[in-house]
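Shown below is the structure under consideration.
Entry: subunit A
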Amino acid sequence: MSKTTLFTLAAGVLAASCLVPVAQAQDSMYMPSMTYRTGPFAGGGTPFADGYADYFNMLNERDGGINGVKIVVDECETAYNTQKGVECYESTKGNGALAYSPLSTGITLALIPKAPVDEIPIFSMGYGLSAAAAGEQFPWTFVYPASYWNQLSSILKYIDSNGGIKDKKIGFIYLDAGYGKEPIPLLDQLSESMGFSVAKFPVGVKEMQNQGSQWLNVRKERPDWMIMWGWGAMNPTAIKEAAKIRFPLDRFIGNWWAGSHNDLKAVGAAGKGYLAANFSGIGQDYPAVQDILTHVVEKGMSKVASADDVGNVLYNRGMFNAVVLAEAIRVAQDKTGKSVITGADMRDGLEAINLTEERLTELGLPGFTGEVKGSCSDHEGGGSVFIQQWTGSDWEKVSDLIAPMTDVVRPMLEEAAEAYVSDKPDWKGQTCS
Partner candidate 1 sequence: MALQADVAESDGLPVAHAQTGQSSVQPGGAEQLLKVEHVSLSFGGVKAVTDISFDILKGEVRAIIGPNGAGKTSMLNVINGFYHPQEGVISFKGKPRRRMKPHQAAASGIARTFQNVALFKGMSTLDNIMSGRSLKMHRGFFWQVLHVGPARAEEIQHRRRVEEIIDFLEIAHIRKQPVGKLPYGLQKRVELGRAMAMEPELLLLDEPMAGMNLEEKEDMSRFIIDLNTEFGTTIALIEHDMGVVMDLADRVVVLDYGKKIADGTPGEVQASQAVIDAYLGVAH
Partner candidate 2 sequence: MLYREAGQFKTSYAADQALMPITQDRVGLLVILVVTFVVIPVFATDFFIGSIMIPFLVFALAAIGLNILTGYAGQLSLGTGAFMGVGAYSCYKLATIFPDINIIVLILVSGVFSALVGVLFGLPSLRIKGLYLAITTLAAQFFLEWCFIRIAWLYNYNDSGAIEVPQRKLFDIAITGASATPTVRYLIIAGLVAVLTLVAANVLRGRIGRSWMMIRDMDIAAELMGIRPLYAKLSAFAFSSYYCGVAGALMVFMWLGSAEVEAFDINHSFLVLFMVIIGGMGSLVGCFMGAAFIWVLPIIIRAVPQMLGLDILAATTEHIANIIIGVLIIFFLIVEPHGLARLWQIGKEKLRTWPFPYAST
């Protein structure tokens, strides 16, 4: 008896969820957007979500969609929380979702096994499981344009080309969670082959704003370079602490989640010299970004607080996430001849993606990023990153694209992918010729 109210309630929701207008009409395609505009990492989640939505809306406004089919972007708030993310996934996958960008390592890990079952690809752009770059084992997962491991190898190459890395001490400060720990196996491997030593400094998720001890330890260990795998409030705190202990900031490199405008806003001039890896262009000087300003922001259809936020690192990265997905839709439309595609078509589209410099220019993004060329076995594309430096008020590109050490990383990726699949007897991979 007791549960009847509950059941009525649940039935109400069931009914409600059926009533929600489902964007499966013939003239549109459904693109879910997992956002985290709330929670401890909201600072990074907000501009990313804005860039993502604005690009699709720009295509709708400017071109009337992709090949005449409008894209419906539907945001679902995850607050960077795995349970909520999974719930978002389950509640939207039935709407004809073409691809998911989970935007959290935890959610990505939860969704990877679901992707082949539901036939919806996961596009974790430069995050999530590095091993997912191995297309043979992970047909439904894509990490364009580079995995964390490739990125780390590029950063190490940068260090090597700036005074050599042999016999140096590299400090690695990281968020003590799945995300931050992800590149450690490669770091350990490369420290042997490249001949440097490593000191690790974990920062607890709850201690992000309280890094005094870690930086005291840095002072004790005296590393030559620092590499940071940080996120959210951890980044500005770390840069401030580094400045406090007089660590030379031009020897402190963040990964691509530790090098946005939002991170440095709180640091300002004190962060001058700080370096970060990046794979997406900065600023508004791209025709595509200008189109967003004209067709979306100026019409008041964007959620950005001010037009100045457009072109920020994370905004542009969110936009690039949408660019890759939009391009995959086009490829899939070409391949299948259909205008409205399915998740499975989308997967084929993502796999056959080929964003050459030429194509990027056509899209209004000349020189925005390195080439991204996927294949059946390669789900991370080119994998090149560049290094940018904080001038005290803005980011400045200070290096050319640095190619990763594919020869070292690739075998490790494949090994990790094998390990992942090994205890899953019914796992479906694919064979690439």
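Criterion: contacts are C-beta pairs under 8 Å (C-beta built on N, C-alpha and C of every residue); 3 or more make two chains touch, one makes a residue touch a chain; residues count from 1.
On the choice of candidates, all candidates are chains of the complex that A comes from, given by their letters.
All values reported here derive from a predicted model rather than from experimental measurement.
For subunit A, the touching partner in this complex, chosen from 1 or 2, is 2.
Taken together, the subunit A residues at the contact with candidate 2 in this complex read 1-7, 9-10, 12-14, 16-21, 35, 37-38, 42, 75-77, 79, 81-83, 86-87, 90-91, 94, 105-106, 109-110, 112-114, 116-117, 129-131, 176-178, 181-182, 184-185, 202, 204-206, 303, 416, 420, 423-426.
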